[in-house]
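Pasting a structure here, questions to come.
For this depiction, one protein chain was excluded, whereas all remaining protein chains were kept in their positions.
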Amino acid sequence: MSSVEAPARGAVTPRLRAQRRKRLVAAVFVLPALLLLGALVLYPVIFSVGRSFFDASGDTFVGADNYTEMFRDPATLKAIRNSTIWVVVAPVLLTGLGLVLAVLTEKIRWATAFKLVLFLPMAVSFLAAGIIFRLAYEQDPERGVINAAVVGVHDSFSESSPYPNARSRDGETLVKDGEGYRGKDAAGPGDTVNLGFVGVPPGEMPGEAKPAADAAKSTAGQDELRGVVWLDFTPGGGGTAGEVDAKENGMPGMKVSAVRDGETVASTTTGDDGAYSFSGLDPGSYTVEVPASNFAAPYQGVSWLGPALITPAIIGAYLWIWTGFAMVLIAAGLAALPRETLEAARMDGANEFQIFRKITVPLLAPVLTVVFVTLVINVMKVFDLVYIIAPGPVQEDANVLATQMWLVSFGGGNDQGLGSALAVLLLALVVPAMIFNIRRFRRSES
Amino acid sequence: MRRTRRSGTAKATRISAAVAGSMALALGATACGGESPGPASGDGELSGQTVTVSAVWTGVEAKNFQKVLDAFSEETGAKTQLVASGDNVSTFVGSKIEGGQAPDVAMVPQVGVVQQFAQKGWLVPLSSKAEMETTRNFAGVWKNYGTVGTKFYGLYFKAANKSTVWYSPDALDQAGVKPPKTYAEMLKTAGTVSDSGTPAFAVGGEDGWTLTDWFENVYLSQAGPGKYDKLASHDMPWTDKSVVEALETLGELFGDKDLLYNGSAGALRTDFPTSVEQVFGPEPKAAMVYEGDFVGGIAKDQFDRTLGEDAKFFPFPAVGKGDAPVVSGGDAAVVLKDGKNQKAGMKLLEYLATPEAAAIWAEAGGFLSPNKELDLESYSDETTQAAAKELVDAGDTVRFDLSDQAPASFGGTKGTGLWKLLQDFLGDSSDPKATAAKIEAAAKKAYSKS
C-alpha cells in the first residue's frame, strides 16, 4: 500500500479510502455466507476425505483400506449395485415419461389441470411419499391398492379353486404329485379308494358338506371304481388318521380323475358326501388323481416389497414424485420451440411421430440434458424414500449408497471411517456434475 | 397400542441409544463437569424436595408408574416429577446432563445402556440399603445384570417374561389338543392344529427381534445358561455346534410351511403387532403366537380378549433334555450423578426395591416384577400371575435377551446383523451351518468395534 501512496498524496488517498470502504462493505455483505459455507460445507469435505483414511475409532491410519473394504463388504457392494440401477434406470424413465407426457399435454385443453396433478407430489415429503407407497404396495390384495388391481385383472382371466389350503398327511392315503395329489396305491374296477385331506379351515368347507362315513363303506360294482374324498379331521380331535370317522365330512365339488398309463380315462366331481365313482371301466390298473386345479392357491398379487422387486418398487414411488418435474420443465422447453419449423414439416406431409423424432427431440436436446443431469444428481442422493419404504427384512436388498452411508456411520455400525469413505464416494460421483455446472456457468457469463 | 410400541421399541431404542452413545463419545461429550449435586437436606424427612424421574413410559404405563411414585411421596413427603424421555433414553439423558437438567432417577430399558451410562460415569452406585434390599428380594441374576464392574448401579423394577407362547384356546380345542410340555410335543401339536385347518403359528418376522427371541429361547433351553452367557459375551463363536443345533431345532418349525400362517414368506411380511392380531384379532388366522408377556396386554387392550379365557399362554417348552427357558428383559432404575436431589433419588430406589412398590403397579396391570417377595396375589389376573411365577421361579436361571446384550449393530439393527440373518433363515432354513457361519462373521465385526 505504501508504494501507491508515493506519487500524488492529495489525490489518491480519498480514492484509496473509498476503495477500502468499498471492500469493507463487500465483506459485510458476503462474509455471513462465506463463513457458513466454509465451516459447514467446505471444511466437512476436507475433514471427510481425511477421516476416510482412518479406522472406525479414528485412531489408526489405515490408508485406502476403507475404500477397498467398500468393494469387499457384500452389503456395501449391494448398495453400490443398487445405486447403479437407480442412476441408470430412473433418470432415463423420468426423462422419457416427461417428454411423452409433455408432448401429449400439448394436445389437450385441460393441460394446466393435468400438469398441476402431476406436479403435486413434488410438494410431498419423501417421508409422506414413503408412507403413501408402503400403503399402496401392501402385499395383501385386500389392503394394498396396487395388488388389488393386479389381482382383479388376474382373476378375471382365471377361476379360483375350491380347496386352496387342503393337503394330505404324508403318504397316508395320497401322495403328492406336482401341485396335485394321487392315490397312494394303484386300484382297479371293483375297488373303493378313499382319499383323506386335512388343513381345510372350518370356514372354508362348503355348507352342503355331509358326513362321508356311509359312502366310504359302500362297495363298488364290477366295473366301478369308487370312494370318497373327505376331510380327515374330526373337529375337536379324537378321530383316527386315515380312517373315515363318523363325524368327518366329505369334500364336495372336488375334481377327481381316473388315470391309466398316464392317460386320463374318466373324470368326475365329488358329491355332498364327498363320494365319487367311475363306472364302465375296463379291467386294469388305475390311479385316482386329484388334480392341482383343486388346490391352486388364490393369486396373491405381486410381492412388491419382497427382496426381488423392492428396488423397482421404490423407483416407482420416485417416478410418482418426479415425473411432474420432468414434464413441466420439458413442456416449458417445448413451448419455446420455433413454431415455423414444426409447421413447415407438417406442410411437407411428415406425420406426428416423424416430427416428434426428427424435429422435436433434437431441438429439445439441451432441455432434455438439463432434466437428465438434474435427475442423475438427485437420484444419487436418494435416501428417505429407500429408508422409509423398505421393510426391515429387505432393507439390505434395497440399500443405496446414501442409506448405506447412514447405516454404516450411525445405524448401529458406527464405523465412521467407512462411512466417511462412502460419503467421499458420493461426492466423487457428483464431481462431473460439478464441472458441468461450472463450465455452463462460465459459458453463460462470457 | 402403547405396550405394543414399547415392546417393539425396546430394541429400536437401543439402536438409537447406541447411535447417540457413540455420537456422544465421538463428540467428546461436554457432558461432564458443571453441576455438582445439590446439598441434600436432612435424611429422614424429604418434604420440600422434588425427585425427577425419567422413563420411556407414556399413557397408561406412565399413569401406573405415577401411582408408585405417589405412594413414595406419601411415605417420604418428597414430591415427584415424571418426565417422558422418549424412545431414545441415551440421547435424552445425555442432553439433560449437558443442559444441567439431569433427572435424579432414570428408568433405563436395556442392560447395554446401563453399562454405557456407568462407563461414562453418569451413575452413582446404589446405596448399601438399596443393595441389601435387592439382595434380599431378588434372585442374584437380577443384581448381576444391574452391576457394572464391581459396582451395583441398576435396580430392575419392571421385567418382561419373554418365554410365553400365547394361544387361542378355541383353536386348540377345535384341534383337540392340549398345550405341549416339550418342544417336540409343541411341533406335533402344531401339526395337528394345522391339520384342523388353522395354521399353527403366526410369526412376526418382519420385526427381527421376534426371531432373535425365538432363537434365544431354543438356545437357552437346549445349550444351557452357561453357553448362553458365553455366546452373549461372544466368548464362544456362533459356529459352535450348539448354535447349529439350535438353528436346526428352530428350522424344524420355521421350515415347515404348513405350520406357519402364510408360510415363511408370509411371516417375513408380518410385523409383531400384526402377528398378535392374527391370533387374537377379530378374524383369527392362526392358533399360536410366541412372544413376551406383553402379548397378553395387546390381546386384552386392543382385541378385547379376556386373559385366562380366550387368550392363554403356556411357558416356552423345554427343548430336548434341557430345562424350560426363561428369557427376560426389563427396565432398570438408576441414580444419576448430576441429579440435584440425588439423595432423595436414592431413597426412591430403595423404595422401588420393596415388594410394596411392585405391588402397586402389579395391581394396576401390565407389569411383571422380578421381586420374589411380591405376593403373586397382587397381580390382577391369573394369567399374569402365571407369567410372573414363571419368571420368579426360574431364579438364577433367568437370562436376559441375548441380542440386547450384544452391540447394536449386531443384535439390534433393522436390516443387518442377527436380525437380518435370522430373517434370511426364516425364509430359507435349509442350511443352519451356513447361517451360523454368517452370524459369526457379523458378530466378529460388531464385537471387534465395540
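Each chain carries a letter (A and B) given by its place in the written order, and its residues are counted from 1.
In this text, a residue touches a chain if its C-beta (ideal position, glycine included) is under 8 Å from a C-beta of that chain, and two chains touch if they have at least 3 such contacts.
Heads up, the rule we're going with is that contacts and distances are computed from a predicted model.
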## Note on the structure
By UniProt, of "Carbohydrate ABC transporter permease", "PH adaptation potassium efflux system protein C", "Cytochrome c oxidase subunit 1" or "Pimeloyl-CoA dehydrogenase large subunit", the chain left out is "Carbohydrate ABC transporter permease"
## Note on the structure
The one of B:Gly255, B:Gly281, B:Gly320 or B:Pro355 in touch with the missing chain is B:Gly281
### Task
Among A:Ala64, A:Leu77, A:Ala128 or A:Ala308, choose the residue that contacts the chain missing from this document, as touch is defined above.
A:Ala128
### Task
Could you please point out the chain B residues that touch the chain left off the display?
4-5, 8-9, 12, 20, 23-24, 26-30, 58, 85-88, 91-92, 95, 98, 206-207, 270-274, 277, 281-283
### Query
What is the set of chain A residues that contact the non-displayed chain in the whole complex?
22-23, 25-30, 32-34, 36-37, 39-45, 47-48, 51, 101, 104-109, 111-128, 130-136, 142-145, 148, 320, 323-325, 328-329, 331-332, 335, 339, 352, 366, 370-371, 373-374, 377-378, 380-381, 383-384, 387-388, 391, 402, 405-406, 409-410, 416, 419-420, 422-424, 426-427, 430, 433-434, 437-438, 440-444
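Quick note on the criterion: only the chains that are shown with their structure count from here on.
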### Task
Would you mind pulling out the distance in Å between where the CA atoms of chain A average out and where those of chain B do?
34
### Query
How about chain A: which of its residues touch chain B in the complex?
56-58, 75, 139, 165, 167, 169, 198-202, 204, 232-238, 303, 305-306, 390-396, 399, 407, 410-416
### Task
Under the touch definition given earlier, write down the residues of chain B that touch chain A in their complex.
15, 18-19, 22-23, 26, 173-177, 192, 194-198, 205-208, 258, 265, 268-269, 407-410, 412-417, 419-420, 423-424, 427, 446, 449
